[in-house]
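Every protein chain of the complex appears in place save one, which is left out.
On to chain A.
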């Protein structure tokens, strides 16, 4: 593992150990519902299923197809808030 990957790994471990990862997950979920992201994605999925027909779409194809749009549609403010939370967390819990 290179240094970067190692750091990511230990940050992830700390977040899990602390329960912070679950809190972040819930925060993100709430934020994405609030800003309409979830509804947008739902509509997008419905559109794809309508186009291809219910019997011709697998969940894997659906995920592959919606992922780029899903990433792009996350508002900057949400990303910033999460980043800030992680920073604060790391400030309080020394990793290395």
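Keep in mind that, in the parts below, contacts are C-beta pairs under 8 Å (C-beta built on N, C-alpha and C of every residue); 3 or more make two chains touch, one makes a residue touch a chain; residues count from 1.
Everything that follows uses one rule, which is that contacts and distances are computed from a predicted model.
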item: Undisplayed chain, where the name is taken from the UniProt record, one of "GPI ethanolamine phosphate transferase 2", "3-methyl-2-oxobutanoate dehydrogenase (2-methylpropanoyl-transferring)", "Ubiquitin carboxyl-terminal hydrolase" or "Superoxide dismutase"; value: "Ubiquitin carboxyl-terminal hydrolase"
item: Those residues of chain A which, in the complete complex, touch the missing chain; value: 1, 8-9, 12-14, 16-19, 22-23, 25-27, 30, 58-60, 77, 80-81, 84-85, 88, 91
